[in-house]
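Note that this complex is displayed minus one protein chain, with the remaining chains in position.
By letter and in written order, the chains are A and B; residue numbering begins at 1 in each of them.
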Amino acid sequence: MIDEHMPVFIGSGLRLAVPIIFAATGEMLSERAGVLNLSLDGMMLMSAFTAALASWATGSPLIGVAAGVLVATAVAGAQAVLSVTLRANQLVVGIGFNILALGSTTFLYREIFGPLSRDPIPGFAQLNLPWLVHIPVIGPALANQTGLAYVSILMVVVTWLILKYTSFGLAVRAVGEDPRAADKAGISVARTRYLGVLYAGILAGLGGAFMSVADSNTFTENMTKGAGYLAITAVIFGGWNPWYTLAACLLFGFATALQFLVPALQLDVPVALLLLLPYLLALVAIAGFVGKSRQPSALTIPFERGG
Amino acid sequence: MALLELSGLTKRFGAFTALDDISLLIERGEVHCLLGENGAGKSTLCNLVFGVHRPDAGTMTLGGEPFDPRGPAEALQRGVVMVHQHFSLVPNMTVAENLMLGRASAVLKPQDIIVRMEQLAAEYGLEIDPEARIDELSVGERQRVEIIKCLLGDPQLLVLDEPTAVLQPDEIDALLAICRQVALRGKSVILVTHKLGEISRVADRTTVLRQGRIIETVAMEGADIRSLVRSMVGRDVQSAGSVLAAAVDIEGKTPAKSSSVGPTSPGEAVLQISDLVYRDPHGVPRLDGLSLTVGTGEIVGIAGVEGNGQSELGLILAGLAAPSAGAIVVGGTQVTGCTPQEITDAGVGIVPEDRHAVACIKELSVAENLYLGAIGKFSRFGLLDKSARRKAAETMMRDFDVRASSPDVSMASLSGGNQQKAVLARELSLDPLVFLLAAQPTRGLDVGAIEAVYNRIRAARDDGLGVLLISSELEELMAVSDRIAVIYRGKLVGELAAGSFSREAIGAMMSGHAHV
Partner (left out) sequence: MVMKNPKLAQGTRRKLVPLQVLVPVVSTVIALGIGLLIIAATGASVVEAIEAFWDGMAGSDFNIGASINRAISLALVGLGFIFASRANLTNVGGEGQIAMGGMFATAAALHGAGGLPLGLAFIVPLAVGTVAGAVWGGLAGFLKAARGTNEVISTLLLSFIALPLVYWSVESFHLLRKPISDVSSLPESAEIPDSTKLPLLFPDNGSPLHIGLLIAAIAVVVVWLVLKHSTLGLRLRAVGLNATASRRAGMRTSFYVILAMTVSGGLGGLGGAIMILGQQFYLTSDFSSGYGFDGLVVGLLSRGSAVGVVIGALLFGFLRSGSINMEISAHVPSAVVLICQGLIVIVIAASALLTNRTVTR
């Protein structure tokens, strides 16, 4: 019985993890630079909607993804202006953008698609990579993914390389830890943080677009269902490290997928408890009861040059 | 041609003029010292040259070209580097990572940095492990990293803002030697300090700043140190009395004691500290078996180079840090490791070193700050009786000469001197009160306020209080204390009674040379 459910479970776990991997990886870099984007969920939602709309209008899911990323990046740009230049409270601004994103996507969706639209929109096909299929147990699940799913893993590698081996990455780490020192070393704190937030926007855009044009081939109201918050949670639980964050995203993806597996296996485990598990783990992690995950010292603190 | 030329620089912060019409030339190959007391504008001047702040008026040229840095990045590009009073190293990164920070290259090349570090090690004797994390290094090592960081790019001008305040004597020697070597290679050095000894050892020329203005610039060959001090202090002999008497006496003779000197025989002990040990969160010992007794009616001064445990002693006495070992007894009551409230109840008043962080809440009103420790004193059923509090505050402000238009204005709107008077008013009005700790009580204050603070401290002593005065200003200690103990690396290494204060003896003990 487990055998027949396993490939489905692994497949859905991975698919649920992909948008979180995108968003969390970008957010991790932004937080390393000291900016927390609570608006991540809004960026994803905006992107999911825009991608669906553009894909539906042009027939090309690729254009859909591009449009989604563009819109999410624009939201990120606005978040950056407010939280870096205007030194507004990053968290409050983030909540504002999430409300705005929910309102505007719901509104536009109803205006454009009408309340009962369930027509699939053009989406990506699964690649079905032949050389992966033959791996036992996980092979089919790994192979039957859209291209974007593989891009998400690639982005984790890229982000890791940026942080470890480039001077931009070094600047990001310095700015998030000790902006004053970075400033005196001649680094532009504002520029570094802008780039960090925009990077988070691009990746959140990819994550949001994945949801609508690669995973479900449709848009539904509030379709992110808090995935952005889950991504932020994954960053916390992953201790601001790219690989641990990836692991946290996979864990959360599979925890969410369990809610489909558990009833199928007729196990008596409340689904609700699976839903809250990621958040509980993250809470335990930031309370410092597990390991020593320490947030960047300057996280959420605006920088103002002083003597 | 001079390397750096400043003309007419002015910088204001709000209504406060930090620098007023500064014009100055820095020659190539010279070590130029900036001398001045706290608040004279030395740091502000450095920050203008390094682009941290921008002047409100005036211009600069560097190497003959106009120089108006909009930020440190631009200053660095023009070959101006700076070592700050507070280190600007990212604590959780390695030495090599810190050195690579802000250097132009898309991909990090740690190997290049290591090669360059080896060159500098050979040239200046600056050696350090590139893989060590900053937060594992000692203060002296961190400063070495700062200097390496500055020299990496082969700068024209090296600015050092009070670099020796936190160093041990041997580290200071090494640093001054490096300054000379840098100048020998045709670069210029601006060294900010208020220590006369350093100036006579390293400076080619010295500029004295006072209250944001240049008093004089002198070549050091054959210069009279006494006159430099007079320019630096510049206090009116009449109004500043003993302050100047002590300050001008740099030859080491005992200053003439003014009539305000208190009782010669102190009474019974009010504060007894025995074998106090304190380790900071990193496990570094900051206090190492310190023992001290303060009697009723005496002022005991603690002298020492900053960073030798004075701050920690102040925090422990205030109840803001718990000692690792040892005992503190105030007037017969054990207060070791007690809460601030319990310490206050034992009769201890505290004027802490950091006024803004510990002594007052600048956003609250003067009245609220005066009764910060007794919020419940003016209340009925938990509701504040603000008019009663205002009346009481007005009385206290009058008694202690705290000048503000009303008790309801925010503490932030008061001058530093009036803030400190308010803090003194609160602490000296405690009941019971048997002991007062005054840590760096005149830091950043103007002359008038300094005298007022001294008078309050002396009056408290005359009322029978035991007073512990922690200060980095030797002149202050010699002018006010009845007895001076010297702290070095977390313990007291010697003590001088009133009448035998000697600048040389104290200075020797402060630098770790045993008392003879």
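Annotations
The rule is simple: a residue touches a chain if its C-beta (ideal position, glycine included) is under 8 Å from a C-beta of that chain, and two chains touch if they have at least 3 such contacts.
Predicted, not measured: the structure shown is a model, and the values here were computed from it.
Among the residues A:Phe22, A:Tyr229, A:Tyr244 or A:Phe303, only A:Tyr229 touches the chain that is left out of the figure.
Here one chain is not drawn; of A:Trp56, A:Phe97 or A:Phe124, the residue touching it is A:Phe97. Considering B:Gln272, B:Ser379 or B:Ser429, the position touching the chain not shown turns out to be B:Ser379 (whole complex).
Checked against the hidden chain, the listed residues B:Arg116, B:Lys362 or B:Arg489 yield one contact partner: B:Lys362.
Those residues of subunit B that touch the chain absent from the view are 13-16, 18, 318-320, 339-341, 344, 350, 352, 357-364, 368, 372-373, 375-376, 379, 382-384, 386, 404-406, 409-410, 412-416. Residues 38, 82, 86-89, 91-93, 95-104, 106-107, 110-111, 226, 229, 233, 236, 270-273, 275-276, 279-280, 282-283, 286-289, 295, 300 are the ones on subunit A that touch the missing chain.
The working rule: only the chains that are shown with their structure count from here on.
If you average the CA atoms of subunit A and of subunit B, the two centres end up 48 Å from each other. Taken in their complex, subunit B has these residues touching subunit A: 43-44, 47, 50, 52-53, 71-73, 76-77, 82, 84, 87-93, 97-98, 100-108, 149. On the side of subunit A, the complex with subunit B involves touching residues 165-171, 173-174, 177-178, 180-188, 305, 307.
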